[in-house]
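Only one protein chain is missing; all other protein chains are in place.
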Amino acid sequence: MSGPGRGAGHERLDDHLQRLGTRPAGGAWLVDVLKESGLRGRGGAWFPTWRKWAGVARHSSGHSVVVINASEGEPLSSKDRTLVSLRPHLVLDGAALAADTLGAEQIVLYLSRGVDSARRTLLRALDERRRARLAEPPIRIVMTPHRYIAGESSAVVNRLSGGRAKPKFSLQRSAEKGVKDRPTLVQNAETLAHVGMIGRYGGDWFRNVGTASSPGTTLMTLCGNVQRPGVYEVDLGTRLGSVLEAAGGTVRPAAGALLGGYFGTWLAPTLLRDVTLDVDDLRTAHGASLGCGVLAVLPHGSCGVVEATRIFSYLAAETAGQCGPCVNGLAAISEAMERIAASVGGPADLDRVWRWVDMVRGRGACRHPDGAVGMLASALTVFRDHLEMHLAGQPCNGREVAGLPQPPGPGQWWR
Amino acid sequence: MTAYLLAAAAGAANSPSWYWYATRGLGTSTLIVLTGTVVLGIVTARRWVGETTPAFVAADMHRNLSLLGVFLLAAHIVTTLLDPYAHIGVRDVAIPFGAAYRPIWLGLGVAATWVLIGVAASSALRNRVGPRVWRLIHWAAYASWPLAVIHGVGTGSDSQAPWMIAVVTSCVAAVLFSLGLRLGQGRLATLPIRAAAAIVVVTFIVVAGGWAFNGPYKPGWSAKAGTPQVEAATVKPGLVHPGPGGFSDPLAGVLLRDRAGHVQISLRDMIDTGLTIAIRSPSLNETLPVVTIARDDRIICAVPTTAGTTLYAVCGVTRLTIAFFGAFSNAEGERQITGRLVTSGPLD
Partner (left out) sequence: MAVNDDIGRRLRVNPVLCKGYGYCAEIVPEIVSLDDWGFPAVNPGLIDDGKVLHLAERAIATCPRLALVLEQVVSDHD
């Protein structure tokens, strides 16, 4: 995916075609190639892409919809907006390949507000493609509010069907009944960029780098306590230490890190060097996931409990407000955690927190409560010792130290 | 006896049939059951934590009671159709405000029935229509209850009876009370909503009470509501009032209004049935309406009369007053009307 640097603006269509060649026409063959390649979704779930496509293809009869999810509601992540700003045509190629394969007659680019520069770039890129008369269905841009939950699959479908960007409960998956009841593929922008490459060079090429279970490269956003924060393309299977080195190492000694974004897992500082970026490895050895590729490093002196509570309170404020267990549960947990983080909470508060963590899992229309309590549970485990201090009422300096970037304020709109 | 048979032969029921009483009773029962359903519906919407009774019982009772209400309503409608007294036909039951009998008040009942049909249908087909549509239609059910109450008070022949007033007052009180309970609790218990609800309730009581006590609960409502005064011809045709004194007889007939607004009224004296009265609008070179009195198609007199809802005329040496009942619309067409003829002396 490497090409011209940032300063050159977005890669023009001519340069893109010169560098990579024209894309082939998609079709059923591509599902097999994706299976060979082992590509997994880069939106956070790491679900095998070929299986997702097969699910849509099964129900498609020429009217399905391909959605490029570039909304990137995760505040710490900037890989998608960087990707669509610099390599729009690669992403759009991937979407066109999906449209060919799944019999889609429309492609939607789902973009969140507040990233206006990306929108302008994309409009120009779409213009270039139209003038070049590329053989693909019409592509339109739909804007969505910059909310955490607006990027959730059923929220995307809801918004594109004319409603608000809030998740919907359904017994049928969007692969079967999505936008306006048509079979819909909602795919992360980065995943489609990889598809754009795999479509040209094949599955074996993709497996040249990475591991057996996690082939290829991935985009990671490094932030917090690193010298050169930003978006990096990383070979999967690399050790985390190498990634940090590429970013110039940490500014201060690390006190731990959050891997995978706000729904991710906390890593103790001792793990930051040797943990390998492999999906299976992370899950079995550390109960962790790469998520949306964010690595947020804590500086020495910051407090994991305080940071986790801050993030959790943001997530509690960013629910869609639809489901009782999520709205009530996250609010209750947040209140108890605020007390604990301020060192005025006790063991009874912690007991309640654990009780409620189990109570809210799986009880919402989407996985928002699961993600939030998963992140919190990992913090309470990894920072167990420091937690004891809080419970004992010992004051903690963590609030004064600038740890991770502050979560944004609560959003207002749903369309 | 002969007179009675003549009356029966004339096609007019001279006394209410069994169906008429049945429909009144069924109507009242329907109102009571509907009130119960609404109260349970309001109360169910609150999260009621009962001590011994599980809360779902209220929801179940609401559904069962509504089913009973539907059956009572159906019986009420059927008995109304079968009854010959008020001449209410299928068309009047299906389309509101077109009946000869108390059109407005009957029409409200028809409207209430249509709302309830919508609610029943959406509930039976709830899996097809989906939760949102079902809930929207169900909210409309709130409208059916006031329509039913006003229909009952306006149409009901028993409205002025004390026991009926007690029933209606209890029903209204029950609904207002449960609404008060509902608004007093939960997320609706904000000051603006409570204030608005209080204003609405007080206004409703004042307006409804004012209307009730000036309308249905006053004597003469029956005629004002549009009850056709079809009194049977109980005497043989021929001269009925031979004496020197005047008389006061009910009249019944039709009013024809054409597109230009010209009116033609034809009435028959219901006691002295050979006597007919025709009134027409002034023609081009006239300024006043003209009334023509005839007996057995032989014209007695044709004289100008003052215009208005009560007409004054002089026929020979006899002064006449013709009064009309009911509201007059200005729409083109034919409608039934009733009236009363008062004379100062005989007409022949």
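Letters are used for the chains, namely A and B, taken in the order the chains are written, and counting of residues starts over at 1 for each.
Going forward, a residue touches a chain if its C-beta (ideal position, glycine included) is under 8 Å from a C-beta of that chain, and two chains touch if they have at least 3 such contacts.
The model shown is predicted, which means the values in this text are computed figures rather than measured ones.
Across the entire complex, the residue among A:A54, A:L102, A:V156 or A:A316 in touch with the chain not shown is A:A54. When the omitted chain is restored, the residue from A:H146, A:K168 or A:H194 that touches it is A:K168. Checked against the full complex, the one of A:R252, A:R363, A:R384 or A:R415 touching the unshown chain is A:R363.
In the full complex, chain A touches the hidden chain at residues 51, 54, 58-59, 167-169, 171, 322-326, 328-329, 332, 356, 359, 362-365.
Listed by residue number, the positions of chain B touching the unshown chain are 44-45, 47, 54-56, 59-60, 63, 126, 131, 134-135.
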